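Quick one: this structure, given as structure tokens, is what I'll be asking you about.
Every protein chain but one is kept in place in this view of the complex.
Showing chain A:
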Amino acid sequence: MGVTCVSQMPVAEGKSVQQTVELLTRKLEMLGAEKQGTFCVDCETYHTAASTLGSQGQAGKLMYVMHNSEYPLSCFALFENGPCLTADTNFDVLMVKLKGFFQSAKASKIETRGTRYQYCDFLVKVGTVTMGPSARGISVEVEYGPCVVASDCWSLLLEFLQSFLGSHTPAAPAVFGNKHDAVYGPADTMVQYMELFNKIRKQQQVPVAGIR
């Protein structure tokens, strides 16, 4: 597990989501990256049940339950700006039992699927973000395996991102800022995906076209 940066790639003007993805992957292949199977990250939203909120009138917090094909035996549960729990996949069954406290929001499932590329020690995952039937955007994840401290290798990651994202290179993810020199972990990647999904949810829905 190395340092990972997750970002969103805007859809190119006059092109569909799928065409933009193809453009990106072609660029990666020209760089010398090799295809290495597929990946999938999904996220389901739960909100605290009305019965448990009580009369104080507090707003229900949202909880996100996520899976990542890179860690097939784990399940991640996160609150926005809050703690992140890493559990076994059995956690899903537990959530069913906790129906009285957490209710899954209807049609809230959002996921990204795509191809995994390896270039030297970099791992690049370009995915199409879908929510229900519609493609909503493109996610780009870049992992640099050898390094474990985010602040150490950000400039290096940035240079690599620039080499194939060009002008769409993202700013440093927020999780990098408050880590100092702590060891980067899988949960930090999931926080980035959660933030990306939330950003995409708020965006205007693009017309239903070019679903993979």
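The rule we apply is simple: a contact is a pair of C-beta atoms (placed from the backbone, for glycine too) under 8 Å apart; a residue touches a chain by one contact, two chains touch by 3 or more; residues count from 1.
Just so it is clear, contacts and distances are computed from a predicted model.
UniProt records the chain missing from this view under the protein name "Mediator of RNA polymerase II transcription subunit 27", selected from "Translocation protein sec72", "tRNA (carboxymethyluridine(34)-5-O)-methyltransferase", "Nucleotidyl transferase domain-containing protein" or "Mediator of RNA polymerase II transcription subunit 27". Although one chain is not drawn, the whole complex shows that of A:V41, A:C153, A:V175 or A:I200 it is A:C153 that touches it. Although one chain is not displayed, its contacts with chain A can still be listed: residues 1-2, 32, 119-122, 144-149, 152-153, 155-156, 159-160, 163, 181, 183.
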